[in-house]
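The other protein chains are all here in position, but one chain of the complex has been omitted.
Let's turn to chain A:
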């Protein structure tokens, strides 16, 4: 196998080279049925239970285009500021692979449905970077191969392979950027921010599950380096198997450093597909191709051209939901956030969650505070995205409500949230099951106060003498005695009353 590649210090890479990126994102559409047949499009079913003659490529079977998928493709194009083709065709991409039933993929080649657009991407410091979109086209997904007996489920060394065609024919949109230049040292960050923005956009449009972990959003990262100031593009590599947002950034960064090391030592970059390894954050060469792949594209004769009418396109434009960046602008005004506060919210991946929590009844300030502070911390500790925490905006809103009612103190509220995160149920269930409740029985509190006053007679005297600030020591003792379950405000009132200071 290949030796560990030399890599160059990142700062040095940037002194000598300008990075050029190209990102190809495949998105599985969440249509009810597949691209060319009526099979259900549902993730996670038993192998080969969602198949028919069409998606199995049986002799005589013919494709019929899923109108809903075309609609999604056009809406995505509009959201990406693209032009919509007046007429476009499908093509056949011919190559043999067992997980592709017809041994050609029905795709679009030189006639994509949408083209020439852009996506404005907000970077960590709030700056906006415009990524050009070259095209987005429709195609069908392949089935899945499971190689048994080899290492890591890869084909090398496998004894046999199993095929699952449930995914064969699932509608895909491939979104291809124009070459991304001028990002400089921020290139890896731009790559991550772009995929993040795209994911958020598609999620808000309800066209895809956009789950990188389940493969419904997949990113191939093309990287090349151009000698500083030369303006000439270098040879690119295409890195696959980039399965998280963080990996997008790391894969780009690694390839930049590897390319630079190869070029600096007088070597040449091999145009190839590389495989990203999450565990080592490095890439390795895919199986080298003996000859350049010739896909023998030609127009798909089983399908007629698609010609979306102007009226349809305009009608679809009106169905676009509030797009993430529009929403950001509105939220900033409604919630009266500074640029910095908004950026923190966006960076924490909390905007949608806060908004949903507000929709569920919480105040923007409370909602923001929970997600950006305590819950972000919990997510970090668990090493997951904020959105992946097992708590819903509705549950957070309920906790906020319980605090507002005085049922919970802030401290108790955290205990309840911990209970929810631990899978103990809804906030109310956790409160009931754990017996977490503010001690509001005045008689129970009174005896604790009497004990505390008796234990600190000098303090008691000070209060009686009008030094109400001294009450804090007694309140603290009572809170300690009640293990925090008392409402401190009420305790203070009762302490002052006991000392005749109402």
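To be clear about the criterion, a contact is a pair of C-beta atoms (placed from the backbone, for glycine too) under 8 Å apart; a residue touches a chain by one contact, two chains touch by 3 or more; residues count from 1.
Operating definition for what follows: contacts and distances are computed from a predicted model.
Chosen from "Fatty acid desaturase family protein", "Glutamyl-tRNA(Gln) amidotransferase subunit A", "Small subunit of monooxygenase" or "Dipeptide ABC transporter ATP-binding protein", the protein name that UniProt gives for the omitted chain reads "Glutamyl-tRNA(Gln) amidotransferase subunit A". From the options A:22, A:63 or A:112, the residue with contact to the chain not on display is A:63. The omitted chain makes contact with just one of the residues A:123, A:264 or A:303: A:303.
For the options A:40, A:98 or A:227, the residue in contact with the chain missing from this view is A:98.
Checked against the hidden chain, the listed residues A:163, A:176 or A:269 yield one contact partner: A:163. Take chain A: the residues that touch the chain left off the picture are 53, 56-65, 92, 94, 96, 98, 101-104, 161, 163, 294, 296-298, 301-304.
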